[in-house]
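Dropping a structure here in structure tokens format, bear with me for questions.
What follows is part of the complex, with its chains left where they were.
Which chain is which? They are A and B, in the order written, and residues in each are numbered from 1.
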Amino acid sequence: MKTLTEMGASIENGRVPARIFNDPEIWELEKTKLFGKVWSFLGHESEIPAPGDYVTRYIADNNIILARDEHGEICAHLNMCRHRGNQICKAEMGNSSHFRCSYHGWVYKNSGELVGVPYLKAGYDGRLDRSQWGLVKVRVGTYEGLIFGTLDPDAPSLQEYLGGFQFYLDIYLKPGPSGVEVYGPPDRWAADTDWKICAENFSGDGYHTPVAHQFGFQLGYFPSSGSSHNLGWAVHIPGKGHAIGLGHTPGLPPFVGYPEALVEHMQHTLSQGQLDIFAKTRTAVGTVFPNLSFLIQPFSPIPGEPGVRFCTMRLWHPTGPGRMEMYSWCLVPRDADADYKERAYQAYTLAFGQAGTFEQDDFENWTNLTRQAGSSLARDLEFPYQMGMDLKPVTDWPGPGVAVDRYVTENNFRNQWATWLSYVGEQR
Amino acid sequence: MTTVVSDLITLSVQRFLAEECLALDERRFRDWLDMFAEDGRYEVPVRVTREKDAEWQLSPRSRIFDDDKRTLEIRIRRLETDFAWAEQPPSRTRHHLSNILVDPGDDPGTYLVRSNCLIYRSRGDQAAYDIVSAQRRDVIREDGQRWLFVHRWAALDQSTVSTHNLSFFI
């Protein structure tokens, strides 16, 4: 595809073709070459705490059962009966040791083995080798409660795939010795939006905040934007696509918004390098390539009142060209008290849930953008990605990856697009 | 066959709910807010697809809306700015309300009002539109010559909601 072959050079010059944000051919490539290869997020361990617990999720258009088997092992399988393809698990969450197909009754253990076949003798005359017809397995890997799956047997380990980004994920995942848990099931909704613009936005688009969320400044949620808004760091893992934006506001107390006790905790759960950075971090907005994002932010439902630090984790699940479904969770520190968790969740619903005031505006912009990007004139246009091209990496940066000393910049995005191209353009 | 609640009350409550919808669809959000008691709550739980015999389908923890009158007022102040992009241009919503059932509430002077609401939403110059269906269970209270919402509880009938954002009220 011409667009893609030229794209490599364009990115270096700070340009990305518009068409990739809403194009049927691109979607076909993404389904197999990208989502067939990467590690995709499936769920959080706290969603399936007990043996038999399961949730159903997706990798591209594949419906996946994520379950904890009877031995407590986490496993993932295609939610499709091997006999004729019926969907065997029809709920989004539940608990079951086995799945029985409602068409002809094949029975599978939640660990995938085919254990029951009616008429195995009287029908198949022993011809059917049950061991050959278990559920299609999906490789899983975990980091600090996050469960990922890949459809590629030859994919590198999750650890290698994350490539050091774990250092930054800890700001979301290790606020205390017991880590985090989901507050409850995720918000889920559909939108005519391309997943990639969301993933880009959450890998550190400090640029949009003062405008896309201008009401927030108007209502006094934030100090008036301006020069201070540009303070912070943008960090990415070269060749991996992962990236994070760290916003810093001078004068804010360290770890503002966290309860005392938790800040105490972190002294032990986090490394010194992490503490140095996270203490100064007001906002942390990052993306695990390709489509899992996080945001942590101090927020007070009523402007001016003391706030809490809420954390949202979101999966931008693609369902077609320029079409997606959203999963949005609120993560809370396991060690926080019920009241803090509740207040953090309320802040989340008001700001970033499906009816969240910030969420609303992002999706309006993204949906309009996606529609325009699909037009015939747009197909030959490029977008500028030239911010921070002259920036030198911070030399004494305590963490992995490449960090630049600025919050409003596009270094992260260029790496993200180069990585995307390395999959879709088959350069890997 | 006679209902516990007088026809007078029933018709008056039906009118109250219709006026509420009109306030929302005409974007008179301050009028709408005035229909809430000071201690009023506004709640929309998250729905999950579960098996038939599951303990719950509406999450006891996750909520789409979880507001008191103060946060509702924040949402409205936001809509009054020029920067609520989700509603720029304004959505054309129409709350089609039906199946209203009025019953005495737990507390004296309060009533439990159940209704169905089909919300039609059109935006911009797009011919495509959104429809969301909801069940509502409200608690209202007499306040002199008018009604006030003590609790608006609404549940959407989808577990994956088919609209790109919820910048309108249910």
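Convention: a contact is a pair of C-beta atoms (placed from the backbone, for glycine too) under 8 Å apart; a residue touches a chain by one contact, two chains touch by 3 or more.
Because the structure is predicted, anything quoted here is derived from the model rather than measured.
Colleague: Stoichiometry for the complete complex in this file, please, as a label-and-count formula.
Modeller: Number of copies per chain kind in the whole complex: A x3, B x3.
Simple rule for what comes next: only the chains that are shown with their structure count from here on.
Colleague: Measuring from the mean C-alpha position of chain A to the mean C-alpha position of chain B, what distance in angstrom results?
Modeller: 31
Colleague: If you look only at chain B, which of its residues touch chain A in the complex?
Modeller: 44, 46, 48-51, 54, 59-67, 70-71, 74-75, 77-78, 81, 83-88, 159-167
Colleague: Flag every residue of chain A that touches chain B in the complex, lowest number first.
Modeller: Residues of chain A touching chain B: 90-94, 183-193, 212-215, 218-219, 301-303, 325, 330, 345-346, 349-350, 353-355, 357, 359-361, 363-365, 367.
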